[in-house]
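Heads up, one of the protein chains got dropped from this complex, but the rest are sitting where they should.
Chain lettering (A, B, C and D) follows the sequence in which the chains are written, and residue indices restart at 1 in each chain.
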Amino acid sequence: MIKIKELTKKFGDHLVLDKVEFSIQDREFLVILGSSGAGKSTLLRCLNGLVQPTSGQITLNGMLYNKKNIREIRRKVGFIFQQYQVIGNLSVLQNVLLGRLGTKSFWNIFFTKEERVRAEEAIEMVGLVDKIYTRVDQLSGGQKQRVGIARAVLQNPQVILADEPVASLDPVTSEEILSLLKRINEENGTTIVCNLHQLDYAKKYGERIVGLRYGRIQYDGAASDLGVSDVERIYGNHLSMQPNTGKTVKPSSTIQVLTT
Amino acid sequence: MIKIKELTKKFGDHLVLDKVEFSIQDREFLVILGSSGAGKSTLLRCLNGLVQPTSGQITLNGMLYNKKNIREIRRKVGFIFQQYQVIGNLSVLQNVLLGRLGTKSFWNIFFTKEERVRAEEAIEMVGLVDKIYTRVDQLSGGQKQRVGIARAVLQNPQVILADEPVASLDPVTSEEILSLLKRINEENGTTIVCNLHQLDYAKKYGERIVGLRYGRIQYDGAASDLGVSDVERIYGNHLSMQPNTGKTVKPSSTIQVLTT
Amino acid sequence: GNSSSPADASKPDKLKVALLPDESPSTVIRDNEALKNYLAKTLNMDVELIVTTDYSSMIEAMRNGKIDIGYFGPLSYVLLKQKMDNAVAFAAKVEKGSPTYQAVVIAGTDTGVQNLADIKGKTVAYGDVASTSSHMIPKEMIFSKGKLEQGRDYEEQFVGSHDAVAMAVQNGNAQAGGLSKPIFESLVQKGTIDATKVKVIEESQPYPNYPWVLNADLDKDLQESIKQAFYNLKDESVLKPLKGEGYAPIEDKDYDVIRNMVKLLGVDLEAQ
Amino acid sequence: MSQVNQEATLLIKSSSSKRKFWSNWGVILGSGLVLIVGSLLYTVIVSWEALTSGNVLQSFLRIVGEMLPPDFTVIATLGEPILETLAMSVMATLIAVAIAFPLGFLAAETTTIHPSVQYGIKGLFNALRTIPELVLAIIFVASVGFGILPGILALGLHSVGMLGKFYAEAIDKVDKGLIEAVESCGGSRFHVIAFSVIPQILSHSIDFSLYRWEYNFRASTVVGMIGAGGIGFQLIASLRIMQYQEVLAILLAVFIMVQLVDAFGNTIRSKLIS
Partner (left out) sequence: MSQVNQEATLLIKSSSSKRKFWSNWGVILGSGLVLIVGSLLYTVIVSWEALTSGNVLQSFLRIVGEMLPPDFTVIATLGEPILETLAMSVMATLIAVAIAFPLGFLAAETTTIHPSVQYGIKGLFNALRTIPELVLAIIFVASVGFGILPGILALGLHSVGMLGKFYAEAIDKVDKGLIEAVESCGGSRFHVIAFSVIPQILSHSIDFSLYRWEYNFRASTVVGMIGAGGIGFQLIASLRIMQYQEVLAILLAVFIMVQLVDAFGNTIRSKLIS
């Protein structure tokens, strides 16, 4: 179980997370919603220890996050990055094998045959078997995303934090990946925390939804209970761009259409 | 009008586009669908001259794509990148101003006050006004995406090629961005070619849909006509991961759940 | 003194001989085979010849027992001796019948410099800081006879080598310069230096020539055979590349004149 | 865990075929190996005696000991030489950057106008690096006389060779995606350089240039030998007459300068990143 207490994060004077407080139960499939810049990624990164909170506490199974046990926590908490974060000049296989590093001693950089076989299985899962020796900087966007997913899958952690894992994937692949996460969740009992932008996926796969806005929790409840008013509270009309406000058209501007 | 004739692209011996042939009418809102790795990005990149086709021809308003007129073509054809491709250590404003470069002489690297004002307007459009002087490497994923959109908007081209412009955006922002593209399309008469992964958006915003699979056109028709069988033809069951195929469970594998 | 040669250095199986040619080192390399063979035959032992262009490294190598005998410039010998009691100068090259040599002060013909006193306000080219004949001797000449002091009365420039001194004067970068007389003569003879453009304005008194120095830690018999090998050197084919007529015995006190000169010029050699 | 998986080591595969991989890298690694083993053998053979003679450490300690304590009285005379060296190194670096930076773009595959120009300029850089500062300095002393000017010219020209090479190599390592970002807007080659390449190589280029400044400061030992002045001459002069304590004091003065340049670089670097 992950307990988050008064979690606050500032970048400079920009408050990104504002006293966020909630718990994540074991075996839960939690979806985090929020508009762009709401702090979803930052929250997830805190849960993996990649971002040092400005204040507040996080515990995993009662273990407080701190420098000393960070490797142990990370071994138990896998991460799928929004911006792929795959290492361009390593092959797909090498990138996926990184998922095993948490189990290795400080100096050990070699992988066993068994680990390799498992990595190949994970790569097969995400449909990249024909790219196994390809350098990942030659992959398409969705393919890179899947490398990151295979990496987390191979890690086989207690918790998988997935930061928009299907953002660059087509609907079929998206559903397959989310089903995969769901199955890992159900069959292996892995806790899944997943940032999503698609409400339909959130409702279909998530058990519980946490909605963020300006770094504060706006909604925390069952996925099935999420109503239209909740969605509005989460997303608001946060862009300055408001259609049909009746602003006057700027004359002779080449981008006049935008300013109406 | 863009005419694509027998467009073929190989990376090594990997055939990514296979004699693709279709035309894009002026003022059209065209959505390209296809699974991950189908060749959507490659197709769009060919249309901007960023990828040199292995064979085949592309013409814009009858002008053949070649080295000599590539700058002229690009000035008329804007691009929104799937992987943002914003320049990390320039500010949001500087990145957006790049959209004006096509109109400038070879050596001119200065921008006028007017251009700057328009850039600010475009930044306002995409809701990044408070980040205008921020270095873009400090932005969230969706914010970077919006910088790329503002850049194309400022360019005010005849054609905007958008490679998954809303992949990293939340639903509200996504709809706003797509509405924005739609309005540019309708009010300015800008042709839009847009790679999308969300079928519902494709149907809502696209007039016409082209479906790609393994580099070949599987569907080309009105968005409203896209039926379930077409969708299956476009996406297929392309992952090797097939649920319920009854494979035997590998014993004692920590990722056994994946191989069922 | 801190001579600390290892025990087995007193009778090495191979004699290490170092040359620091104050002129054409490439010629020396090309021609050193003759000297090497002569020594090997006479001493009946292996000989290794080392040629360097740097004074400091040779001094340090000698002090640390890395070479057994070496051919030093007078000033570098003085420097060495000061730090190594066991360094013994035993032979000096005989040129024109005498184990001495001279330096010259030269000047460009069109500079109007006729004598040492005319150097006032001019630029003088010297070779290397630690060179006897392309620095110390000419500087002393200008100081004692011309009554001019560096920095106050004229400017000095170090250009690296004897040849470069002559060249600097010839092409007008310096109005005057100092170098070894034999080298200047050979440069004129070769035509490198045009005698109508550069002239000698003053010759120095004779100074003891370059000494061969040996390490007194060597086996006494070996020392003696080495000395005799040089004193008895008559073979033209060996001597010609060395540009000498033979080698004459010499003693440490012969170099007192250099030490005095050093003191006169105010160079502080009293380190440690 | 005893069975080691070769795929996962750091070797980078350029293709999925193992055979191709080895024929690609085989030549490179093979010739590298021959060079290394050959050099090692040669060195050991010719230096066996020196390596095994007993008093290596003792001699080493003695000469180092003679440098102690540093004789700081020499510092008093170093004021002008340091200023001279500073001016010489700054000017040399400035000249070098001014020439090498634009030429670097022509020497980089990514930004050159034609392969023949690329190879021509790379060759020029190689030639400039080949000619030692000492030789250049001699040529310039003959041309412009003594003083810091020949030193500036010699150090500056020689530096062009190194800086140009480094700039060009950094340019060839930029993210091609960000070049496309500018190209896709219809930007010219010059726009690509100004808005994509330069922002990407800026940090590295500053590092190279500052290193070269520091190098030029130190390299005054070389040109100092032949009359180009500066602290280098003082160092060589003290070395020649075996005033090792002075040598150490001068080196400490140079060290402070090196530390300052380094700190300057760190400041810029942290400002660029933040």
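Just so it is clear, a contact is a pair of C-beta atoms (placed from the backbone, for glycine too) under 8 Å apart; a residue touches a chain by one contact, two chains touch by 3 or more.
For clarity, every value in this text was computed on a predicted model and none was experimentally measured.
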Residue touching the undisplayed chain, where the options are A:Thr42, A:Thr134, A:Gln155 or A:Gln218: A:Gln155
Hidden partner chain, touching residue among B:Gln57, B:Asn89 or B:Ser179: B:Asn89
Residues of chain C in contact with the chain not shown: 16, 18, 23-27, 29-30, 50-54, 56-58, 60-61, 63-64, 66-67, 160-161, 163-164, 167, 171, 192
Interface with the undisplayed chain - residues on chain D: 10, 12, 14, 24-25, 28, 31, 35-36, 38-40, 42-43, 46-47, 49-51, 53, 56-57, 59-60, 62-64, 83-84, 86-88, 90-91, 94, 122-123, 126-127, 129-132, 134-135, 138-140, 142-145, 147-149, 152, 162, 165-166, 169, 172-173, 194-195, 198-199, 202-204, 207, 211, 214, 218, 221-222, 235-236, 239, 247, 251, 254-255, 258-259, 262, 264, 267-269, 271-272, 274
Residues of chain A in contact with the chain not shown: 48-50, 71-76, 78-79, 81, 83, 85-90, 94, 98-107, 109, 151, 155
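Convention: only the chains that are shown with their structure count from here on.
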Closest chain to global C-alpha mean, per-chain Cα centroids: D
Centre-to-centre distance between chain C and chain A (centres being mean Cα positions), rounded to whole Å: 78
Chain C and chain D: spacing of chain centres that average the CA atoms, whole Å: 36
Multi-chain contact sites of chain D, meaning residues that touch two or more partners: none
Junction residues of chain B - those touching two or more other chains: 83
